[in-house]
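Contents: one structure, followed by commentary.
Missing here: one protein chain of the complex. Every other protein chain is in place.
Labels run A and B following the written order; every chain starts at residue 1.
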Amino acid sequence: MTNRGRNPLLVVYMGALLAFLYLPIAILIVLSFNDSKLAMVWRGFSLRWYEELMHDGDMLTSIRNTLVIALIATLISVVFGTLLAFGLERHTRSAALENGVYLPLMIPDVVTGIGLLSFFTAITFPLGTGSVIIAHSVWGIAFAAAIVRTRLRGFDRAVEEASLDLGMREVPTFLRITLPIIWPGIVAAALVVFTLSIDEFIIAYFTAGQTVTFPIQVYSMIRFGVTPEINAVATIMLLFSMVLILTAYLFARPRPGRRSADAEEPTT
Amino acid sequence: MTASKTPTSGAGQPAPEVGFTQRARARLGLLTVVPTLTWWVIFLVLPIGLVLVTAFFKGAPYGEIIYEPGFGNLVRATDPLYLGVLWHSVVIATITTAICLVLGYPAAYFIATRPQARTRTVLLMLVILPFWTNFLIRTYAWIILLNREGVVNGILKRIGLIDEPLSLLYNDAAVVLGLVYGYLPLMILPLYAAIERINPQVLEAAADLGARPLRVLRTVVLPLIIPGVVAGVVFVFVPSLGNIPVPELLGGGRSEMIGNLINRQFLTTRDWPFGSMLVLLLLLILMGLLVLQSLVLRRNRKVRIDD
Partner (left out) sequence: MNRNIRKLAVATVIMLALAIVAACGGSDSAAPEQETGPVTLHVLTFNDYIPEDLAAEFKKKTGNDLEISYITSNEDGIAKITAAAPGTYDIVFLTSPFTQGLIAAGKVEPLDASKIPNLANLYPEASEVAYDPGNAHSIPYSWGTTGICYREDLVGDTVIDSWADLLTPDEALKGKITMLDEDRWLLEPALKLLGFSLNTTDPAELQQAVDLSIAAKATLLGYDAETFYSKLVSGEAVAVQGWDGWCNYGTAEDPRIKFVIPKEGSDLFVDTLVIPKGSTRMEATHQFMNFILETQNGQWVAENILYKVPNKGAMDALDPALLEQFPNMAIPPNLLLQQEALEDLGEGHAAFAEAASKVKAG
């Protein structure tokens, strides 16, 4: 551990990288309070873009749609994902299954989106909220399973065994003993899937039909021109996502003593 | 989920020691995995299978599909123009991935070598947080920064470096920039996880035993971080390759990527069979990537054992 970590060049580099990551977002936040429509003209502090946002009916509808989709997709993902995590951790030793579980995360969104669009059209399943919920649950389950598993790994099996030995049936044991212990992992999974679902664009774009989700609305706003209203949306979304993710992190945090190595890697 | 009283199938699972708990386990095991697998077969395997089959039918005006199998779409897709789009996409995704690797490695190394766990956590969170802001909004931020009346041109003009605004937007560089910005955290995370696992004592031990620095890097460090590199490369390459909004918004629709071409076949031209053929080609490229990935990992394992 001689000179590790004291390289000034690396410190500067890290600072520059964080600046690269945060400056564009910071500029959006500042501009969201700019009274002027032009980025380079500061006409004073104003909340007019937030006000316009509050009266933008299409935007509000899209946010409502997105919340409904995210909540239900999260519910499905977490229930299936928790079960799956359990099965993988406790009941199977199948390598094919182990690898297969991450396949839904490896397929590009455009392929998943096109596949489901073709499929739903072929079986004449109406495109809308329902089809997006299903589409999001497909990858949501994989994420949820991965996150719950990290929690399951640090689990003291003796507690469960004791319960089973004492004659408690497996399902009550799961509900009364296991579930409360892994609960933080489940909450974290829910928050992560929820956040990703709110953000997801490509798959929703292909499977939403007439329904407009929040990212689709943002997309068409960008396409139809630069408006500072987007800056206001960005600011609100940023705060919202941060709260969700910090909460998720607090729940998923491995107990003290273990090194945290398994931050979960999301895809868009 | 609680209706586990009557398992649908326990056959084919001859459990030798038929203890209560063991049988219960087997039953539970099936119940835990089957719902998801069913869900995935219906909503992932079947749809993608359908696309692969559709690729060999024919499209008609107004979006109908003529169910006569043939290789017409494959022949069409091998037109140099379309192969060019595929190649262009692979090049853009590769450059993006390479830049992410070069930018991400020092950062991951820096974070992983902080002595205090708290510092590590805070830095890692800082890197990840932007990732949770809406991807389109982050892309939009670059339009605000780079357009002719945008922030960068404005600043350059004000400090007198330029008289005429530069065209920073609507080119391949802007597309790569947008992709790097979008997916950099996906590279840093696995790299960090891999570097953090290296025990500094291993390095010291190797050095004490007389190994020269380069040799330490090749035989000790590299094999340990290769899995992280491979994971990062896949995480960045895959979404870059199939990206739709970035080439459209930052590239101005002038240099299409495969995702845009597919999008066009499905939602504009409505030639689904041809679009499906393009999806098939995209999947082939990705399968190549996965084969490459497993080859690298296998060779890596061998290096570690040999030395």
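The criterion applied here is as follows: a residue touches a chain if its C-beta (ideal position, glycine included) is under 8 Å from a C-beta of that chain, and two chains touch if they have at least 3 such contacts.
Given the structure is predicted, the values throughout are model-derived calculations rather than measurements.
Colleague: Could you tell me which shown chains are touched by the chain that is not displayed?
Modeller: Touch partners of the hidden chain, whole complex considered, are A, B.
Colleague: Would you mind spotting which of A:36, A:99 or A:220 touches the chain that isn't drawn?
Modeller: Residue touching the absent chain, from the options given: A:220.
Colleague: So one chain is hidden, and I want to know which residue out of B:41, B:102, B:267 or B:284 touches that hidden chain in the complete assembly.
Modeller: Per the contact definition at the top, the residue touching the missing chain is B:267.
Colleague: Which listed residue (A:71, A:105, A:168 or A:246) would be found touching the missing chain in the intact complex?
Modeller: A:71
Colleague: Spell out, residue by residue, where the missing chain touches chain A.
Modeller: So the residues of chain A touching the unseen chain are 67-68, 71-72, 74-75, 121, 126-127, 129-130, 183-184, 187, 190, 209-210, 220, 223-226, 251.
Colleague: Name every residue on chain B in touch with the hidden partner chain.
Modeller: Against the left-out chain, chain B lists 59-63, 76, 79, 81-82, 84-85, 147-149, 167, 170, 251-254, 256, 260-261, 264-265, 267-271.
Here, only the chains that are shown with their structure count from here on.
Colleague: If you average the Cα atoms of chain A and of chain B to get two centres, how far apart are those centres in Å?
Modeller: It comes to 16 Å between the two C-alpha centres.
Colleague: Chain B touches which residues of chain A in the complex?
Modeller: 1, 4-5, 10-11, 13-14, 17-18, 20-22, 24-25, 27-28, 31, 38-40, 79-81, 83-84, 86-88, 90-92, 97, 104, 106-112, 114-119, 122, 134-135, 137-138, 141, 145, 161, 164-165, 169-171, 174-175, 195, 198-199, 201-202, 205-206, 214-215, 218-219, 222-223, 226, 230-231, 233-234, 237-238, 241-242, 244-246, 249, 259-263, 265-268
Colleague: Quick check: in the complex, which residue numbers of chain B touch chain A?
Modeller: My answer: residues 1-2, 4, 20-21, 24-33, 35-36, 39-40, 43-44, 46-48, 50-51, 54, 103, 106-107, 109-111, 113-115, 117, 120-121, 123-145, 147, 149-151, 154, 181-186, 189-190, 192-193, 196-197, 200, 231, 234-235, 238-239, 241-242, 244-245, 249, 259, 262-263, 266-267, 272, 275-276, 279, 282-283, 286, 290.
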